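Here the complex is missing a single protein chain, while all its other protein chains stay put.
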Amino acid sequence: MKFYKPDNLNELLGYINNLENKFYLLAGGTDINVQIKNGFINDEEIIYINHLDELRNIEDSERELKLGTLVTFAEILNSDLISNNFPFLQESLKNFASPLLQNMATIGGNIANGSPTADVLPLLLVLEAKLELVSSNSSRVVEIKDYFTGYKKTLLKSDEIIKNIILSKDKYHLFTKKLYKKVGARNALTIAKAAIACLIKTNNQVIEDFVIAAGSLNEFARRLYRVENYLIGKKFSELDYTEIETLLRKEITPISDIRSDKEYRFQVFYNLLENFLTV
Amino acid sequence: MKISFTLNNKKVSIDTEPTKRLLDVLREDFKMMEVKESCGEGECGACTVLLDDKPVTSCLLNIIHVEGKKVFTSEGLSKKFLGKLLIDCFDETNAVQCGFCFPGFLVTSYHYLKTDGEANLEKIKVALSGNICRCTGYQKIFESVMLACLRNDSTGGKS
Partner (left out) sequence: MKNERKFDARPKVIGTHKFVDDYHYDGMIYGALIYSKVHHGKIRKITYPNDFKLSEFTIVKLEDIPGKILIPEPETDQPFFADKEVFFYGQIILAVAHPNKNILNNFVKKIKIEYEELSAITDIKETLDNKENTFGKQIIIDHRRNVKVEKNWLKTHSVYYTPHQEQAYLETQAMIAKYDEQNEEMFILGTMQCPFFVKEAVETILGDKIKSVQVETSEGIGGGFGGKEDFPNLLAGITALLSFKSKLPVKIVLDRSDDITITTKRHPARIEVETYTDPQTNKIRKMNVDYRLDAGFYQTLSPVVLSRGVLHASGGYNIEDVYIHGRLIRSNTPPNGAFRGFGAPQAFFAIESHIEKIASELKIESYQFRKINIFRKGDEFPSTQKISEDNLFDCFESIVEKSDYLTKYEKYKKFNQTHKDKLGIGLAIGYHGGGYTGNGEKVLDSEIKIKIDKKAIVTIYISNVDMGQGAHTTLAQLFSETIDHPFELTNVHIPNTKICPNSGPTVASRTIYIVGNMVSDLARKIKKDFGFDNLKNFVKQNKQIFPKEFSAKYKPDPNISFDENTYQGTGYKDYSWAACAVELYYHADTYQIELLNCWSMLDIGHVVNPKIAVGQAEGGVLQALAYGSSEFFYKKGFGRMHGFTDYTLPTTMDIPKLFIDFIHTDNEIAKGLGEVPMDYPAPAVRNAFFNATGIFIDEIPLIPETIFHAMKKEKKL
């Protein structure tokens, strides 16, 4: 197994710019080491980045919060900046994996892994997070809703890394109610069978704004625009749940696997949404 | 690659593959058999150690992760005040059954006592939720950690 440890971010970017073969970035290690154990990573190069503290900051500014890619889940859960600005994010991630893994796993890793079950993705989707992607000669900001293009496929180019996760403060406080629910086989150390995140802004029984995202129910975690478009501007009393169900069927395509069944996954997601809208 | 770190208060270094699992380095190179492997994928906590004062599963860390850092195993912690207190409580309640998971529980409970320490069952359950025990049904583990919290309180949190 080839190994490389850059001294800083610039060196890392320069190094991967010249790499031709497939490589893996080793941050917290919670995912890469399982893949090595299961024989999914064999001779590919491993580049260690967990020591690059310049990727570990939480930066606060008037309109946004920037989380470095190496910020761990424990750091998210303990950060005053996050609890002041996005308590919903903190509250929602309380049961992420386990306290032991929270100390290791990084937010960037949870995104970069690309798994449709990643806990943080439905949350970042409804918070309309942006990702700052950098390479040795470029820097760009993409919206997380556009980042995934297929199962474990993303916009990230082979010479780029996710540098920051950017959360905008502009809209967050306008939402009047928030929901995040991960449905798993148990209450800790669990992989989501289905996950829902939604934020709503209501005024006089009218839905003025609504965002919703689903995890574990498609090839990648995604926003459900058809449902959003249907709901925005409507009064609660005029909602047609049959219509919502029909739209949902177009938006989420769960599968059956050893963990759960597609019919179950769909119904649970629908129930959670219906409860959110009716209770 | 040569990697230096502090292991149970002692400065050590080792020349090895940087991606070798911390668990394997501790067991094979440093003969620290108290670090147990059970699931090998972070799902059971038997291999828990303290890394810079935080409990982590050593099966999912590579030795490169600990470069320049402080590592404590259960045996290292057993010599500290809170470690001894916890061992006394686990012993007194007859909480230990097969014992394979307990070095991990000791490390995680130590961290809880050190950082929070409130005799609060719900908090203790959360703190220990990355450690699996198949023998005990957890009740006596909770009881032991509660007892340690209460006793630590009564000593004025002398840690």
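Order of writing sets the chain letters: A and B. Residues in each chain are counted from 1.
The rule is short, and it goes like this: contacts are C-beta pairs under 8 Å (C-beta built on N, C-alpha and C of every residue); 3 or more make two chains touch, one makes a residue touch a chain.
Please read these numbers as outputs of a predicted model, since none were measured by experiment.
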Candidates B:I3, B:A95 or B:L113 - the one touching the absent chain: B:A95
Interface residues of chain B (partner: the chain not displayed): 27, 33-41, 43-44, 46, 73-75, 78, 86-87, 90-103, 105-106, 124-126, 128-142
Chain A residues that touch the omitted chain in the full complex: 34, 38-39, 95, 98, 183, 185-191, 256-261, 263-264, 267-268, 271-272, 275
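Here, only the chains that are shown with their structure count from here on.
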Length of the line joining the C-alpha centres of chain A and chain B, rounded to whole Å: 30
Footprint of chain B on chain A - complex, ascending: 1, 3, 5, 26, 28-30, 33-34, 36-37, 46, 48, 50-51, 74, 97-101, 103-104, 187-189
Residue ranges of chain B touching chain A (in the complex, touch as defined): 1, 17-19, 21, 40-43, 45, 48, 51, 54-57, 59-62, 64-65, 67, 108, 126-127, 129-132
